[in-house]
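All protein chains but one are shown at their positions in the complex.
Order of writing sets the chain letters: A and B. Residues in each chain are counted from 1.
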Amino acid sequence: MSASLEFRQVSKWYRQVSALIEVSAAIGPGVTGLVGQNGAGKTTLLKLAAGLLRPSLGEVRVCGESPRAPAARRRLGFCPDIDRFYEGLSGRTFVTWMLRLQGYSRASAGRTASAMLQQLGLAHAMDRKIAGYSLGMRQRVNLAQALAHEPEVVVLDEPLTGLDPVARHDIGELVRELGRRGVVVVVSSHVLHELEHVADHFVLMHQGRVTAEGNLRQLREQLADRPREVMVRGPDARGLASRLSQIEQVERIEIGATGITIAVRGAGVFEQLTAIGAEPGDLVHEIRVLDDSLEAVFGYLVS
Amino acid sequence: MTVSLTDVTIRYGSLLAVDSVTAEFPLGAVGLLGRNGAGKSSILKALLGLVRPASGSLRILDLSPLARGAEIRRRVGYMPEHDCHISGLNGYETVLLAAQLTGLPRLDAARRAHEVLYLVGLGEQRYRFVAGYSAGMRQKVKLACALVHDPELLFLDEPTNGLDPRGRLEMLGLVRLLETDFAKSVVLSSHILQDVENVCHSVVLLEQGRLLTAGPLAELTRSTLRVFEMECTGVEHDVEPALRQSGLSAVECVGGGRYRLTVPSGLPMSRVFAAVRQASGTVRELVEHRRTLEEVFLGALRSAGEEA
Partner (left out) sequence: MAIYGTGYRGLDYRQNSMAARLLPIVWGEYRALFRRRMGVVLFFVCLGPALFNLATVLLQMGVLQIGGATERLQQLRSINPRMDGTRIEFFLSLLSEPPSFLAFLVLTAVVSCRSIAKDRETRALEIYWTRCVEPRGYFLAKALGCFLLLGTVTVAAPLVTWVLGCLLAPDWTYLQATLGFVPRVLAALAIFTAILTGIAVMFSAVAGTANLASILWFSLIVGAAAVGRVLARVFPGEWWFKVINPWDAGKRVAEWICGYTPVENYPVVDAWIALGVVIGGLGILVVRRTRRFEGIG
């Protein structure tokens, strides 16, 4: 059964508090970003995927099986949002134990653990006790235990918390590489401009439901009917502004210090901008779409 | 200058935390960057007068931290990175105590605590115990404690830690507001470089106790060549040759309809537009490429590593 993570009409509640309401999603190979406010249900969703929780209604399927089945557990790696481990163990011992739990033999567990930790940059520190690790090192150990057994489905809950820019860059690269190799990766993060570079596909959650799903272009298109903000710059601001005001899709023009911001609605704007730009007067030097980022899209979708 | 360091060295026993750093933090928002162990927190401690440098001199708000530590702490607001709270108190009482410890008279402190809690967006929750707060609420209490005594200078250490996307936007918006509308100087230390880019005008970058690079962001991120990034529709097959013929120094196809163009000085941009139009395409975005702060950071670390 090829690698996949599916949620089929999953609902979860704790006593009276409802965490998830009829969530359905099918996540395939590649990196999928999970986005939502606190309390939207992201952590619950990830814990359901990892088999730590049972759904109140509906089913979760990891590679076709329940995540609680041993076969599924073997194919899944979970990196939770924690920073405390068995402090008295060394990094290598901890990851080796986790591999033994997965069924590796003593010798191969040791080898695999060392290789994984080396790949994550802990070669010099893997035999020190975890109690002495910095936050970045702990996060690498966390990733090591999630990835060492070469799972086909990887679930990462806020993997970049507290990491410095170099570590963020390296782990971002690592996640992208996993996605390229065909692993099903689900990453949740609050830092949306970083997530944008790491994931191709996004699931947006709000108040326990999935409000949108797709890649960034598809998400943008869902908002096709709202006005978008575009900034245009050129050497002759006033002349450019008067040309722009003639475009019928432009609803509002604002001339600011950094350039002219126009609010546009509907299709065909960029054709007209290109036409204006191609004119011999060299009117347009820069066109920048201001609210196309994941951050902006998310903001619109939950407001 | 709000802060200036001259040849500052800080040791903890045999551990060298800061090694002969000379830097100046201009007015406004400054980013203090560096990996863990780079010496950022040591410098903040020294500026607050809590640790004595082995050599060198520091001046903050034109005062010496060792001589006038208490006065500096009255005029500086510090928002720590770690979770710190006083057990048994609710949000309001915590901010009130912070105000009184700085010397605000009781009535002023009470009024001010409430005001500041409204500003950071902690409504009814202020009457609950801080021990039970979520991560975002703790951040807000810490910021409130840093603002309650109306400091001129703010040290913010990872202010967006644990905040969800909306919380991050609010926090950064608040920091920008404090800097632009209320003329406060801010020293922002964060690992999320895009936040620093959005808020700060200049940065100071440390690595292993030494100063790697410092200066205004505009200068550090300036590209030496005039490079533009363009996104357009249209068949690559047609667009790329059209661009090459339009007189550009270099055309690089990045994929997904994006191109990196090197534009020689003197070439009008209209040639680019015309080329795309000619290939039946539409320009959707055309932006001058600046090095991101991440590139500056990683580049500086790399060259420091090579020199080592």
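One rule holds in what follows: a contact is a pair of C-beta atoms (placed from the backbone, for glycine too) under 8 Å apart; a residue touches a chain by one contact, two chains touch by 3 or more.
Just so you know, these numbers come straight off a predicted model, no measurement behind them.
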Message: Going by the stated contact criterion, tell me the shown chains that border the hidden chain.
response: B
- prompt: In the full complex, which of B:Glu24, B:Glu170 or B:Glu229 touches the chain missing from this view?
  reply: B:Glu170
Hidden partner chain, touching residue among B:Pro105, B:Gly132, B:Gly266 or B:Gly305: B:Pro105
Query: At which residues does subunit B meet the chain that is not included here?
result: 12, 41, 44-45, 48, 50-51, 70, 73-74, 78, 80-89, 97-98, 100-105, 108, 112, 115, 118-121, 123, 131, 145, 147, 149-150, 170, 174, 177-178, 181-182
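We adopt the following convention: only the chains that are shown with their structure count from here on.
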Task: Provide the C-alpha centroid distance between subunit A and subunit B, rounded to the nearest whole angstrom.
output: 23
- prompt: For the complex, which residues does subunit B have touching subunit A?
  reply: 33-37, 134-136, 158, 161-169, 191-194, 228, 232-233, 268-270, 272-274, 276-277, 281-288, 294, 297-298, 301
Field: Complex contacts: residues of subunit A adjacent to subunit B
entry: 35-38, 134-136, 161-166, 168-169, 190-194, 270-271, 273-289, 295, 298-299, 302
